[in-house]
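Of the protein chains in this complex, one is absent; all others appear in place.
For chain A:
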Amino acid sequence: MPEKSQQYLHNFHNYLENRVNLLTHTFHPKIPIEKVRRSVPNDVKLRVLQNQRFNDYLDKISTDKDDRKKKVFAALQILSEMAFDRNMIVIRTLGSIIEKLMGQLYSAVHINQNSIKNLKESMGNQQIIYLPCHRSYVDFMLMSFICFINNIEIPSIAAGMDFYNMKVLGELMRKTGAFYMRRTFGDEFYWNIFKEYMHEIITYNDFGLEFFVEGTRSRTCKALWPKLGLLSMSLEPYFMGEVHDLKVVPVSISYEKVLEEQLFVYELLGIPKPKESTKGFFKAITSLKSKSYGNMFFDFGEPISLNSFYGSDVKKFNHSSEPAHIQKMSADEIQLTTDLAQHVLKQQQNKIVIMAYNLIALIYCERIHTNSIESLTFMELEREVLKLAAFFEELGAIVGFDDKDPAKNIRETMALHDNVLEVTGNSSNIQLKRANTDSNRTSNGNLKGHWLCKEVMDIVVPVFSLQLYCNPTIYWLSQPALFVLSTIGQNVVLIDDLKKDVLWLRQVFIYEFVLYPRFEDEEFDKVLKKLLDMKILIQSSESSVILNEKSPYINLLLSAISPFFSCFYNTSEIILSKFIGMKFVDKDIFIAVQSTLEQELLKGNGTIHPYSLCLESMNTSILSLCNSQCLFKEKQNCVNQYSIDEANMSALVNRLRCFNSRWNFNYKYFGNIILSKI
């Protein structure tokens, strides 16, 4: 059993073994920034109206005094919709309900006690921005809950309007610190108010701030390319010298089973999520009650002080000679904000706990890739899981499962996920469990892509569900896999050539695997060293390497990225074959790719991974194609319109084909089970 992980996980305590009564719990919170007077939520709101920049803006847009009065009133209304509040009774009541639910839904809630101690020690002298990864709605309820029971001030939380629209619940959540952000673009008046509100939250409020740097829940359970909007609004007062420092705390939350698993699967296929409503919310919760969602890990990352993170890179003096309210962040500072966002994302990922089921999912996918799934028995699975756990720990991940009785752990987690894989037969073979999807699901109108037939859906749903558990490990596997992809089938490869190939592949998968270009040199060197250490690559001379064909990890790494490669490759090819000389939108691509691939899958074409039907991956592929100038994007009435640069696109597809031909993708298994049904 991985030793380092065990040591690390030793600091985690299972909350459910020592529960707290939230109604009577004494709350004397530690405050992020201690000032002479505590801040008042209502004042945060009112300060926006007194703010110089906002007043200048009002002067500018008002035609006369009466008009200005109207605009102030409109601003006040927007602020009332936006602003957070604080009510301890609501916090205690809502908290108690969540606490009860947790007891029912989860078998264990592991909280890193050390990280809480660490965080509390660092508090008191600067505003804190909590940046959790976002995998589930549970995330922010959990954040507030854990702050409350550990006597940490509950932060204000940036929430989407979908919650606001849930009648009673929206207002209740406001009273626990949620503030609401519209997802509209181009409304200058609104965004000026929102920006100033954020400004006051950073400069005046002492509650701490929480938002999701990924912008939304990751439906794939993989990291999303970070969004800069809220982060740059939060950092602006720092760059302007209005606050001396800020602390950024990455938060990692790991779920053995995600509450929204099936919703996500359907969304990834283009079937829209139901609108949030209070009724729906409670209905969903009551339907969950009986089920178990296994283990959950919660971990505050090391607090990052901006002053020490940026060191001499940030020239705070730059803005000090002009009033803050007339300045903007410079291009350099936006770059620094991006650096921070990417750094935070890595910190979140580093502390995500890899659990047994993640490993099982990977092993299963590898077996499909090597066409040896039939021989996978439960016994073999147990051995493989142990080997893989060691492999992940060597890569640097935290691996969490019960090492005293791995078989029990595996059995339990398999039981938890029995909607995906099942153990069958005398030799305990592992099999994909075909779903039984409703063939009258939705009308075509609400679909984001193509209406997929039941035969395909029944297989694709469990494949996607399984992929959701491979995905949290992609952070560790994607980069080594790109090295393997660049060296496989080659003889000796010059490191310089290897780097060219790896950097090119990084470009291709920049958004899919969140490969930040500014980290590319550092990461290349680090991964190269790691792969040499792990003997996956062998140094053949000072300037060249060769792939160790005997390494047991080659197929694992390739199979881990193959769904994404398959999606990108197929999407690019289909775009190139269908849209030359045309103007087209996202939905055109989705429909073309999904319908074409559906036909191929129905034919049993074993070169296509069913995950290629994933809209999210198509999205990241489109972004990447735009980024490498294979596609041109223009906005028309808020809709992206694309056209192809044929030369660039063909060159890209050719190069991908070349990589594709280096090893044999094989998903016959999926094809076969689809065919068997027909």
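By our rule, a residue touches a chain if its C-beta (ideal position, glycine included) is under 8 Å from a C-beta of that chain, and two chains touch if they have at least 3 such contacts; residues count from 1.
We adopt the following convention: contacts and distances are computed from a predicted model.
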{"item": "Among \"MMS19 nucleotide excision repair protein\", \"Ribosomal RNA-processing protein 4\", \"Replication factor C subunit 5\" or \"Alkylglycerone-phosphate synthase\", UniProt-listed name of the chain not shown", "value": "\"Alkylglycerone-phosphate synthase\""}
{"item": "Identified contact with the non-displayed chain, of A:K70, A:K328 or A:K526", "value": "A:K328"}
{"item": "Of A:Q7, A:Q52, A:Q335 or A:S661, the one touching the omitted chain in the full complex", "value": "A:Q52"}
{"item": "Residue of A:H10, A:K117, A:K315 or A:K583 touching the missing chain in the full complex", "value": "A:K315"}
{"item": "Absent-chain interface as seen on chain A, which is shown", "value": "52, 56, 60, 315, 317-318, 320-323, 325-331, 333"}
